[in-house]
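This report refers to the structure that appears directly beneath it.
Complex shown without one protein chain; remaining protein chains in place.
And then subunit A:
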């Protein structure tokens, strides 16, 4: 049942022209960042060569690319999550799901899975761009994989958060702005907290992505992302139940 809903979500995502447009633009932006970093790296290479333990191509080009991809995805994912529930409720198509023999958690997980099936290839496209470096140099595959995993977990967190906000309102635009505001707020918390005050920072997805970005696989970070996703998915399920309770 989860797969049925996920497949339908994926289909309706690819059924709208704006999705293709955004995907195209995204590739363009990724490529632009990548080439800019590569250019800078090539220019700096003679100086880097004089350093002991100089950063390689992977950490000088790939890691910053993933870092900016994380920022772009933060801004982009609300555009996809806003439709998930808010639009269905506004168009009254949610009634179809609600009156079917499908439970709330199946609806929520189905929609989440559908969106993730869409976001994983987006992340992978970033990896593919980086892999083109293999033509000219040796790559630090571990660092790339850590980054890819981190980016996927980060996307999943933003997707879960965005879906929850989408369940709170009938207006897709408000859902998008709300989700963006919360993720941006979390990023600001990460940036603005002082070094010794780690407790606030520990709550932000961007902070935990940092470790992945430098190639550090920490089980604590992974648990954080899973908890973050789980928390918002459970909240979404609760919200759907409330909609049934208090009317659409």
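By definition in this document, a residue touches a chain if its C-beta (ideal position, glycine included) is under 8 Å from a C-beta of that chain, and two chains touch if they have at least 3 such contacts; residues count from 1.
Please note the rule applied: contacts and distances are computed from a predicted model.
Asks: What is the protein name, per UniProt, of the chain that does not appear here: "3-isopropylmalate dehydratase small subunit", "Fe-S cluster assembly ATP-binding protein", "acetolactate synthase" or "ABC transporter related"?
Replies: This omitted chain is identified in its UniProt record as "ABC transporter related".
Asks: Check the options A:93, A:132 or A:218 and report the residue that touches the missing chain.
Replies: Considering all chains, including the one not shown, the answer is A:93.
Asks: In the complete complex, which positions of subunit A touch the hidden chain?
Replies: Where subunit A meets the chain not shown: residues 1, 4-5, 8, 11-12, 15-16, 91-103, 244-248.
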